[in-house]
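Have a look at the structure below, then the notes.
One protein chain is absent from this view; the other protein chains keep their places.
Take a look at chain A:
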């Protein structure tokens, strides 16, 4: 025998052998099993060759990019995608909103169509991401002028931004995040659209469910706190519940009537999440996948990880924690109030409710203007 076609080296480079090792199927399995029965002495060689093929595949595949590199590549590719679009990207959402002007909540229903949100989201995200601050503000102002009642908040800073909604709920928008919503008392639902990451603390109201739309995913709550991470670069949307219960469902495959019915129901349906549970929603497939609970990592800065448990805590410390969690400025008379002790558990409550609880305890009042909260009171006796 001059040369053995089933020696180690020969097996490792044998196409059929590689195919069997990498993607075994019935046919190849039968073939190699028969071979081994006929050549029992080759068992060790085959096992060894198999291991080498796997090792070679594994080792030659070692140089995959890190998530950071992937993100970087995609962001550059995506920024070039809209370079050659002849119309200005921002025209798109404006026209969409225009068609539904004056019909109150309908803009949200239109926007709920996944495809539209996807295009608005990615177009406007990149538009804003790419441009400097100046044109951003212009466009934002223009938007608001064009569409009465529709408010768009975009966080172009590198710090979290707290948005206070009319119903008293608060949303902490992370840098790069974008939130649009309509104000108005007569709405039957509270609806916002999110691109990017935000932490929500929602005022309880069973009659008016609160809905967050992000790329075909609707998150419905009656009153609770949770984080949604719907970055335009990511293929997935993550929802993590802090307190209470929320339900999430895909609205990609629902027609308008079904959507209306599901959105209006006071009860929660779809996939229900309780506190500390997380899911990921694939933008592409529309599937909702449960994720293992996050490992609690208490970060002073991250509002969604805060427990807001105060036990004989001096008010000055309480305000410091609120200031850093919501990135707001709280102005108060430090001498009179600073040392007053506070006992309260404020997890899951919107910022305004927290302030109310604190002010009740201090027998004080609060005022909100822009990013500044002023506490007026005489202090504790």
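Simple rule for what comes next: a residue touches a chain if its C-beta (ideal position, glycine included) is under 8 Å from a C-beta of that chain, and two chains touch if they have at least 3 such contacts; residues count from 1.
The criterion applied here is as follows: contacts and distances are computed from a predicted model.
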| item | value |
| --- | --- |
| Identity of the absent chain, which is to be given by its UniProt protein name, from "Tryptophan synthase alpha chain", "Chromate transport protein", "DNA-directed RNA polymerase sigma-70 factor" or "FtsX-like permease family protein" | "DNA-directed RNA polymerase sigma-70 factor" |
| Among A:56, A:164, A:321 or A:347, residue touching the chain not depicted | A:56 |
| Sole residue of A:73, A:291 or A:309 that reaches the chain not shown, by the stated touch rule | A:73 |
| Residues of chain A in contact with the chain not shown | 2-4, 7-9, 12-13, 15, 18-19, 22-28, 44-45, 48, 51-53, 55-65, 69-70, 72-74, 76-77, 80-81, 84, 118-119, 122, 235, 284 |
